[in-house]
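All protein chains but one are shown at their positions in the complex.
This part shows subunit A:
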């Protein structure tokens, strides 16, 4: 397929992937993928205009501050960057956001959350990792709690989640724990992903699907 000067040619745009393919593999429709492309272009050109989302651009988009470092944003970035090349391409962006779609399978959300919290990617959420994350959150919020209270919170959580009492939470224990506390998955769903086409209308004259039928 060649590029026609009368239409916006997207094939030469770096990072672009066929929306029909992405829609087939994710919870998004073709229009939603096209809308996400508008969003992706905005974020990926904010500092370095190369069609890829760099860490600073991600931080800029989330915190309005490109230099703000945050443990949790780092985890999200690393998980989105599943090719592990230090940048988020359009395909990675769409496929990762798909997990947050209200229609995405709950099993995917549970698995994603587990990998998010498994800071050192050992396949387990260790007690130290959990404490580290609690401390990071308190620090971020300028909340001060005594170490005793933090220990107590972590202990109570671990007592409930670590059924095998081996000092770490494996994926099976995590699934069980989430089924008892479903609100833990609340941050794994972004309801407005359903409205994405309203917020980011696509400027393409005809959709990709129509083109291919010509």
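Keep this in mind: a contact is a pair of C-beta atoms (placed from the backbone, for glycine too) under 8 Å apart; a residue touches a chain by one contact, two chains touch by 3 or more; residues count from 1.
Here is the rule we use: contacts and distances are computed from a predicted model.
A single chain of the complex does not appear, and UniProt lists its protein name as "NAF domain-containing protein", one of "Bacterial surface antigen (D15) domain-containing protein", "Ribosomal protein", "NAF domain-containing protein" or "non-specific serine/threonine protein kinase". Residue-wise, the contact with the chain that is not shown comes from A:73, picked out of A:47, A:73 or A:111. The hidden chain makes contact, of the residues A:49, A:140 or A:172, with A:140.
The missing chain lies against subunit A, touching residues 39, 43, 61-64, 70-76, 97, 100, 116-117, 130, 133-134, 136-138, 140-146, 149, 152-154, 156-157, 160-161, 181, 183-184, 186-187, 190-192, 195-196, 198-199, 201, 203, 205-206.
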